[in-house]
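What you see is the complex with one protein chain gone and the rest in place.
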Amino acid sequence: MSLYDLIWGGVGLLLTVMVLSYLIGDNLLFRLAAYLFVGVTAGFLSVLIINQILWPFLLQPLINGLWIEKIWVLIPLTLAVLLVISQFQRFKGLGRVPLAFLAGLTAAVTVGGAVFGTLIPQLRAVVNAFDPLDWYQSPGMPWLRITEAVVMLVGVLGTLSYFHFGRRRRDQNDPSEVRPGFFEGLAKVGGVFLGMALGTVFAGIFSTALVAMIDRLLVISEFVMRLMGGS
Amino acid sequence: MKKILPIIIACATGLTILAGYFFQDRLAPILGLLINWGIVLVGLAGLIGIAYLVRMHIFRIAHRQKGGFYSVIVLLAFLFTLIAGLILTPQNAFYRDWVLNIQTPVEASLLAVLSVTLLYASLYLVRTRGWTPMSVGFLVGALVSLILNLAVFQFQPGSRGEVWALVLRRLPLAGLRGILIGMALGGLIVGLRVLLAVDRPYEGE
Amino acid sequence: MTWTQIGWIIIGLAAVLLAGLNVLIRGRKPYQVRENPALKRLQDHRVVAVERGKGRQVILGDSFWSHAYPGLGLHALSALPGLVSPEDKGEGGQVVSTGSGALVLFAREIVQGRYQDGFSPDLQDRKLPVSLPGPTALSFTAGLLPELSMHTIGSLAMFGSFGMGAPLWAEAAYIKGGQVFAAAGSITAQAALFLTVRDLLIGEEVFMLPGLLAPTAPNQAAWLTEDILRVALMLLLIVAATLKMAGLL
Partner (left out) sequence: MPVLICPECGAENLPDAETCVVCQNSLLGVEPADLEQHQPDAQFEHVPVDQPEDDLSDLLSSLKQDDALDDFSEEEEGHRSTLSVGEVEQQQDSLEEPEVPEWLHRIRQRAQAEPDSVGDITQRIKAAQESLDEQKKEAQEQRLESVIKKIHGEDDEQPPAEIAGDEEQPVEDDEDVTDDVDWLTRIRKKHRPELAEEVQESLSEREGDSLLQWLVALEEGSSELDGAEDERLHMSELTEDTQEVEISPLPGDSTQEIDIREASSKKRIETEIRVTREEQTRADQLAAIIIDEKTPRPLREPRNGISPSGIRRVLGLMLVILLSFMLFFQSSGSVTSGLQEPQGVAVHAWAEGLPAQAHLLFVLDYQAGYAPEIALVAQPLLELIDGESRVISILSSSPSGSLLFSKLLDQTLEVGLLEVHDLGYYPVEAFGAYGLANQVRSKWQITSQPEFMKRLPSGPFDGILILADDYDGASAWIEQLTSLALETPIYLLVTAQAAPLLMPYWESGQVKGILGGMTDAINTDGETAALASRWRAYQAGVLMVIVLLLVGLLFPVQQLQDGEGGGR
């Protein structure tokens, strides 16, 4: 192991131990590591934004570009300037224009992605599971496929019912958490499916965290072993 | 005009981008421009956010507030990383090691701490949630998934056991799909509210 | 009719319903939605936190864009006005934290807007408590944990898009004796918090939130639109599945 690797190995080990000390409780070591990390991340992100976004998209065309390129850059440049100066109390209102642009852009991408990227494909997948050709032509047990399709439909309808916002219409002043009759029944089934989904995700989250823990233990042991081996 | 202009900009930008899903071939270059401008603004917003972070820590140091010592650490780390990055560029081997050898151990260790938190939390399912259809579903889903993750059962390809195991794996998909559809619906409404100027976060509303 | 056309119909229908109901609902009887005890408890805990001189921490998530809940950055922002009042400068104070630069800017705009009627010089300056503990998801967690430990936490309310670091925030708040409410913007966070946070909004319930915090006409129109569309989608699924089985689709 070279000195360079040894130093970085030592830094990694030290930071690992400092952060893991949070298991005992919040302490000086953990805070040191956490704030160091925050500082490094903020610095790195700044460099990245300057190097990979502001420079190529804004500054480079402005400095080195042709006049036509400079014209194209004028609009984002104006928006950027407005965004920056709006951080000063005196020019507070000017930030609305770039923020409005950003909000509109995000909202549109949201709508398009939600409908064409999730809603429609997922609805189609539920419906396609009822294709008789698929049940009988593809290998496997047809009854199992039929059952799967029905369970899928019931699960989706149940989950959607679970999220029904409206409540049963009784006395207007009577606070209630109960959905209208039909939805309430389906929602009970939906609750089970919802729980199963969350349980599965929980298992995944724990797996990921566990792999990180195993990795940290391995890193510590490998460093100590190398150090003891004198290499 | 002061109020109308942001609304017009938000709606016009949004509707153009939305139209791009339908008339993509025709609008592509315009859409590309708008997206690039958006990226510039998000990047700049990130930079301004970092400036606020730095300002907060400078303020702490200047006013000798609680945690001022840690703020010194943040600022030193920030300045070193920023200056080194601007001089060396992120492609530099030392710079890469500097960033990754701090980020990786801290982030992975945070996840390791999380594993203990989740382990501890797993004791509290019934205590926190009680016996409800959802908590029972959660328990079943988690146990089935964890047991299958253990890979203690061996399945011959095409065997009945494998088919059942795959069915069990796919069972939570119904709930997941329901959630996905539901939240796509919610996302649609949230987005439309901005496009219709019902919500105007850029105006503080 | 293709699925893409169905998508456009859904968007059009949603827009018409949203705009129409927004006008119709004004001044009429409000749309009756289910009560949410978790949210009621959040409001109680926030008041108790003021009474005890403890801080209220509001988290708007660590990213401007959430996929699990598209536009959740915007969504967290739409919940924010309901949590901001001139009394935030009172006992203990309120801090709004986020891990995204863009969200910081929007949140400051909203907080500033809400404080404009505050009548207090304390609320007029730009030193508003919107902080960025860390600029990425995990650095946000790393920056937030010591902040939570250093200050008194009476109430921790989590909104927006965040990931599996959330149980660590909740744990830190519990250690300080705080109460936690989460309207987690990702299913990952919801699953991770399911075991630890009782006051947790799950799935689409998150979209009920702005209206429950501020029951304005637009929020109520959004509830009703979503309910109508949900029923429409359920019917669509049943009809389409039947047609598919019959070989007509």
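In order of appearance the chains are A, B and C, and numbering begins at 1 in each one.
Going forward, contacts are C-beta pairs under 8 Å (C-beta built on N, C-alpha and C of every residue); 3 or more make two chains touch, one makes a residue touch a chain.
Everything numeric here is computed off the predicted structure, so don't read it as measured data.
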Exercise for review: Please provide the labels of all shown chains that the missing chain touches.
Suggested key: A, B, C
Exercise for review: Taking the full complex into account, find the residue in A:24, A:133 or A:228 that is in contact with the omitted chain.
Suggested key: A:24
Practice item. Just name the one of B:56, B:75 or B:142 that touches the chain not displayed here. Key: B:142
**Study point:** Residues from chain B at the interface with the omitted partner, ascending
**Key:** 17, 20-21, 24-25, 28-29, 31-33, 35-36, 38-39, 42-43, 46, 90, 96, 99-100, 103-104, 106-108, 110-111, 115-120, 122-128, 130-131, 139, 142-143, 145-155, 157, 162, 165-166, 169-170, 172-173, 176-177, 180
Practice item. Name every residue on chain C in touch with the hidden partner chain. Key: 37-38, 41-45, 47-48, 50-51, 63-68, 70, 86-87, 89-91, 118-120, 122-123, 136-138, 155, 161, 163-164, 174-175, 177, 179-181, 186-188, 196-199
**Study point:** Positions on chain A contacted by the hidden chain, ascending
**Key:** 23-25, 41, 44-45, 48-49, 52-53, 56-57, 60-61, 65-66, 68-69, 72-73, 105-106, 109-110, 112-118, 121-122, 124-125, 197, 200-201, 203-208, 210-215, 217-218, 221
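Note that only the chains that are shown with their structure count from here on.
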Revision key, fill the gap. Chain A to chain C, mean C-alpha position gap in Å, rounds to 15
Study note, to complete from the structure: Here the gap between chain A and chain B, centre to centre from mean Cα coordinates and rounded to Å, is 3
**Study point:** For chain B, residues contacting two or more additional chains
**Key:** 18, 41-42, 45-48, 50, 53, 67, 70, 106-107, 110-111, 113-114, 118, 122, 134, 138, 176, 178-179, 181-185, 187-188, 190-195, 201-203
Revision key, fill the gap. In chain C, the residues touching two or more other chains are 10-11, 64, 70-71, 74, 102, 105-106, 109, 112, 133-135, 142, 146, 164, 187, 192, 194-195, 202-204, 226, 230, 233
**Study point:** chain C - residues contacting chain B, complex
**Key:** 8, 10-11, 14-15, 18-19, 22, 64, 68-72, 74-75, 77-78, 81, 100-106, 109-114, 116, 130-135, 138, 141-142, 146-147, 150, 164-165, 167-168, 171, 187, 192, 194-198, 202-204, 206-207, 218, 221-222, 225-226, 229-230, 233
Check your understanding: Which residues, counting only chain A, touch chain B once they are in their complex?
Key -> 8, 11-13, 15-16, 18-20, 22-23, 31-51, 53-54, 57-58, 72, 75-76, 79-80, 83-84, 87, 93, 95-116, 118-119, 122-123, 125-126, 140-141, 144, 148, 151-152, 154-160, 162-163, 188-200, 202-210, 212-213, 215-216, 219
Point to revise | Complex interface listing, chain C residues touching chain A | key: 3-4, 6-7, 10-11, 29, 31-37, 64-65, 67, 70-71, 73-74, 102, 105-106, 109, 112, 125-126, 133-136, 139, 142-143, 145-146, 149, 164, 172, 175, 187-188, 190-192, 194-195, 202-205, 208, 223-224, 226-227, 230, 233-234, 236-238, 240-242, 244-245, 247, 249
